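In what follows, a single structure is set out as C-alpha cells and then discussed.
Missing here: one protein chain of the complex. Every other protein chain is in place.
Letters A, B and C mark the chains in the order given here, with residues in each chain numbered from 1 onward.
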Amino acid sequence: MTFQTHDARILEVKELTSREKLFTLRFVDPEINRKFKYKPGQFVVVDIRGFGEFPISLCSTPTREGYFQLCVRRVGRMTKHMHTLKEGDIVGIRGPYGNGFPMEKMEGSTLILVAGGLGMAPLRSVLWYALDSGKYEKIYLFYGTKAYEDILFRDEVIHLLKHGEDMNCHVKLAYEVESPSCIYLEKGYSPRVCKGVVTDLFRGESFDVENTYALICGPPVMYKFVIKELLDRKLSPGRIYMTLERRMRCGVGKCGHCIVGTSTSIKYVCKDGPVFTYWDALSTRGLI
Amino acid sequence: MMLKLGVFELTGCGGCALNILFLYEKLFDLLEFYEIKEFHMASSFREHDTLDVAIVTGSVSTQRDLNLLHYARNHSNYLIALGTCATHGDVQASVEGKIRDKLEKVYGTKANPMRALDSTPIVQHVAVDYALPGCPYDKDEIYQVLISLAKGIEPPTKDYPVCIECKLNEYECVLVKKEIPCLGPITLGGCNAACIKSGVGCIGCRGPLPKEANPASEFEILKELGYDEEYIRRKFKTFARGELRW
Amino acid sequence: MVNIEIEAFTRVEGNGGAEIIIENGEVKDVKLKIFEGPRFFELLTLGRHYWDVPDLEARICAICYLSHSVASVLGIERALGVNVPEEIMLLRELGLLGELIESHALHLYLLVAPDLFGYADAIRMASKHGEVVKEGITIKAFGNYIREILGGREIHGINIKPGGFGRYPTVEELERIERQSEALLRPARRAVNIFAEQEPLGATVQHYIATNGYLYGDKLIAEDGEKFDYLEHIEEKTLPYSFAKQSRYKGNIFMVGALPRVMLKHDMLTPMAKHFYEEHKEKLASGYISFNNLAQAIELLYALEKAKEVAKTLLDKGIEGENVPIEPQEGEGIGYVEAPRGVLVHHYRIDERGNIAYSNITTPTAFNHAIMELSLYEEAKKRYGSSDETTFLQKLEETVRAFDPCISCSVHVVRL
Partner (left out) sequence: MIVLRYVKLPQENFEEFFNSLKRWGKLYAPVKKGDIYSFQNVETLSEIALDYTRTMLPPKKFFVRPKDEMLKLKEGHWEEANGTEPIVLFGVHSCDIHGLEILDKVYLSDPVDPYYKKRRENSIIIGISCMPDEYCFCKSLGTDFAMHGFDLFLHELPDGWLVRVGSVKGHEIAWGSEELFENVTEEDFHHFREFEEKRTNSFKRSLNKEGLADILDLAFDSPVWKKYERICLGCGNCNMVCPTCRCYEVCDLWINAYEAVRVRRYDSCFMETHGLVAGGHNFRPTRLDRFRHRYYCKNYFDPESGFNCVGCGRCDEFCPAKIEHVKVLDKVREGLQ
C-alpha cells in the first residue's frame, strides 16, 4: 500500500440538493476499475491533488459495476472545491477503507435502515445492495430529513415510497419543516410520511427482533435516540450497526485523529469501523 | 484568465508589502496567475478596476487609511488582511491613550489637522475573507494562499501554537530550559518558530492562538519564573491590544 | 492659479505625497506631506524593560529594521555602561552591511532602475531587461540572507540583543557570506555604471551630516569639521501638514544618506568602491541629490567588499559567542547608526530597574525632510511651464525617489 491515489474520471455530476452533489466516477485505468471491490459502508479518500484529501462514503452499490458514486456535502475547503468540478474532471481516489456492513451475515434477515440527513449516503449503498441481491427478508428505510429540499436521492426515495412495497421495501419519511411538497407527500403516503423526527417513524411498527438488524447513520445527536427506540423493542445490541464519522487523514489507522475510547478500549474509527455495533459503543466510551 | 490583484498599504512599517517582493522568483510564479493593478511600493502603474483579490496591510491610523480600506473592500471580491497590523493592530494599536493626548505628547499640540485616528486593525472596520497575521507573516504562507486562490480553492488555515513548529524543528525550549519568557504556547503558529530559532522567546507577533489559548496559565508560569505582573501583561498585549484576556 | 497635487508617491516605502503651490504662473512653494499615520513608538517603549525594546523598535521600519535594532541596542548599552567585545561589534557591522546591500539593491534595481529604463515597475522592466532585474534580486536576496543570519529573519528578526546575540552565526554561514559577497562584486560594478548615467535633479546639497564611523559611531560629523551630539546643533520643528518634523543644522538645511557618507567618509571606502568614487568624484561633489543613487551604487560595492572582509576577520579569529552580562542601572545613552538612508539616532534614558524612562528616535527621512521639500521646489521651479505635465510629475517623483525615502520611519521624530 502507498498513499498514492488513482485517477478517477467524473462521469456525471448531479445536484441532489443545494448543498449536496452526487458524483459518479470511474477509474481511468480499467485494471484498477476491475480490482476495485467494496462493501456497503466502506469509504474512499478523495484526493484533490495539491490541495488535500478527505474521506467520503461510497453511496453506490457494488452490485452495479463499472462506476461508483459519492455524495458530497459542501461544508468547507475541499468539499467546496469538489463542488466546482465538472464532468470529465479527474480526481485521485484511494480505498476502499473501513470494515463496511456485514452484508453476508445479515442475509435472510430484515434490515431496518435508519438515516438522518447525510446519513442517507452510506445507507443508500446498503439499500440498493439489498434490493439488487434480493437476499433479505424485508427492508425498512426510516429517513429523517429537515425539509423537502434536503431529501437526498429524492427521486429514488419517492419511487420507493410508491413502489417499494412490491419489492418488500418499506420506506418511511419524517420531515421537520412544513412545505406544500411535504404536505402533498403526506397526503399521498400517510402515515408513512409525517412531520416529526426519525424516531417517530418507529411508531406502529413491530419487528421480529430475532431476525432483524438495524443499521444507523446520521448526525451525532441522532444515535442515542434511535438506539433507545431499538432497545425498547428488545433488539440485541449486537444487531444494531451504526456507521460513524471522525476526522481522519489517512483512513488506514495511522494518523491517529479518529482514535476513540479510554484506557480500557481504544479504537480507530477508520479501520475498526466506521461500522460498529452497539456492543462496541457500550464498551468504548465516547464512540457515540 | 488572469486574476486582478491589488496591494494596499495603510499605516505600518511597510514590511508586509516588502515581504511580497521578498518572494523573489516565486513572485514571478504568481504572475503566471495574477496581474498587479495596484501596489504602490513596487509600481507606479495603477488601474482603478474591480479586483479579484485585494491585499490590505497596515492598520487604520488615519482617516485616509480608512477611506483607502473602504475603497479596497468595495472594489474587491476577496480581501486578505495581511500582517498583524491588519489582523490585530500590532504595536501601534497597543499604545494606550486617546489620539489627541498622544498627539500632544509627541507633537506638542492636540491639533489633528491630518486626521489621525487611534490605530485599529482592519478586521474591525470591514469584513475580511482571509486573515493572515505575523509581524511580518511568513512569506511562504501568502504564497500558498495566493496559489490556492488562483487555482480556485479556499486557502488553508493554521490552528496550532508556535510550540508545535518549535518542536518540529527541534529547537531547544527556551521557556523550559532557559526560563526566558516565551509566548509560544499561546501564540498562533505559522512562523516556523523564528524567534526560538534565534534562542530567544516568542514575542507573540502572530497574535493569540484563537479559541484555545490558555493565557491564564501562561501568566502564572511566567510569574513563577519571577517576571512581574505588569511586565507580563504588557508582553501579552504588545501585538494584539487587549485580546489576551482571562 | 491651480495647485498641483501628487496624491501618493509610488515606489517608495510608506505613504506620502506633495502639493505644489502655484501663484501667478510660478511655483511659489512645495509642501511635502507625510500622511503615513503616526505610530507613537516613543510612547510604546516607555516603561518597558530595556531587553524587549530593540524588538519593538525594529517594527518602525521593515527595510531597515536591523539598523533600528542596532541603534537601539547601542543606545541601551551606552545607557547601561556596557562595553561589548570587538567580535560582537563586527557581527553587528556585518548585519548592517547586509542591510545596506538589501536596501540599496531594492532601491536601485527595483525602484529607481525602472525610471532609467522607462518602465512603470521592475516587473514590467523584466521582460526586456531581465538580466538587470535578476542581478538586482540576487544581490537583494544575498543582503537578506545576511539579515536573516545576523538579525534572525529577513524582516523584524529579534536576534540582536543588548550585550550580544540570541544566536551566533556558524562557520558555514560566515563562509557562505564570504564566498557570495565576492561573487556578487561583478554585477554590482555594472550597477555603478548604470546609475552614473542619471541626470542631475533637485537641489544641490550644501551641508552633509553623517556618523563618525562608516556604519555606526558615537558622534555625528559635518562637512565643516564639527563633531557633535545630535542635540547640540540640530533643531526640529513640527508642521501642520505633515506627521514628520523638519530639522536644521546650525540653522541650515542638510542631508544625510549615501551621498553625505561617501563625501565625508571616502577615505574609509574599500578599494573598489574608492576607485569608483575617484572616477565619479566631480559628479558627486556637484551635490545634486539624484547622485545619491550613484553614491548608493558605490556603497553597494563597498558593502560587498567589506562584508567579505568582516566575514574573513571573524572566521580567522573564530567566534566565541559569549554575550556580555548586564546589570540594570540608571543611565542615558545615544546610539548612532548609518541606516541605508542615513543617520539614525536612538536616544534612551533608563531607570534603575532597567525600564525605559525616556526615548527619542530620529530617522534619516526625518532629517532629510527639509532638503526633500527644497529639492521638490527647485525641480518644480525649473520644470514648471517647460515640461509637459506627465514629465513634470514624473521628474518630481524621481526627485523624491532619489532620497530613497522611508516614510514609515519618518513619522517618529519626536521629543518628549
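Rule of thumb we're sticking to: a residue touches a chain if its C-beta (ideal position, glycine included) is under 8 Å from a C-beta of that chain, and two chains touch if they have at least 3 such contacts.
These numbers were taken from a predicted model, which means no experiment stands behind them.
Within the whole complex, touches from the chain that is not shown fall on A, B.
From the options B:G58, B:G83, B:G184 or B:G207, the residue with contact to the unseen chain in the full assembly is B:G184.
Residues 26, 29-30, 32-33, 140, 143-144, 147, 156, 159-161, 163-164, 167-170, 172-173, 175-178, 182, 184-186, 199, 211-214, 216-218, 220-221 of subunit B touch the missing chain (whole complex, contact as defined above). For subunit A, the residues touching the absent chain in the complete assembly are 1-5, 7, 49-53, 73, 75-76, 79, 90, 92, 219-220, 245-247, 249-250, 252-257, 259-266, 285-286.
As a convention for this text, only the chains that are shown with their structure count from here on.
Contacts between chains trace an open chain of neighbours here, each touching only the next in line. Centrality annotation: B (chain centre taken as mean Cα position, compared with the mean over all protein Cα atoms). Between the Cα centres of subunit B and subunit C there is a gap of 24 Å. Computed centre separation for the pair subunit A/subunit C is 66 angstrom, with centres defined by C-alpha atoms.
Residues of subunit A found to touch two or more other chains are absent.
Contacts from subunit C toward subunit B in the complex involve residues 8-15, 35-44, 47-49, 52, 55-56, 59-63, 65, 106, 110-111, 114, 120-124, 126, 137, 141, 144, 152-159, 161, 165-167, 238, 240-243, 245, 397, 406-408, 414, 416. Subunit B makes touch with subunit A in their complex at residues 148, 151-154, 156. Chain contact summary for the complex, subunit B toward subunit C: residues 9-16, 18-19, 21-22, 24-25, 27-28, 31, 36, 39-46, 59, 61-62, 64-65, 90-92, 94-97, 102-103, 105-109, 111, 113-114, 116-117, 119, 135-136, 139, 194-195, 197-200, 203, 205, 231, 234-235, 238.
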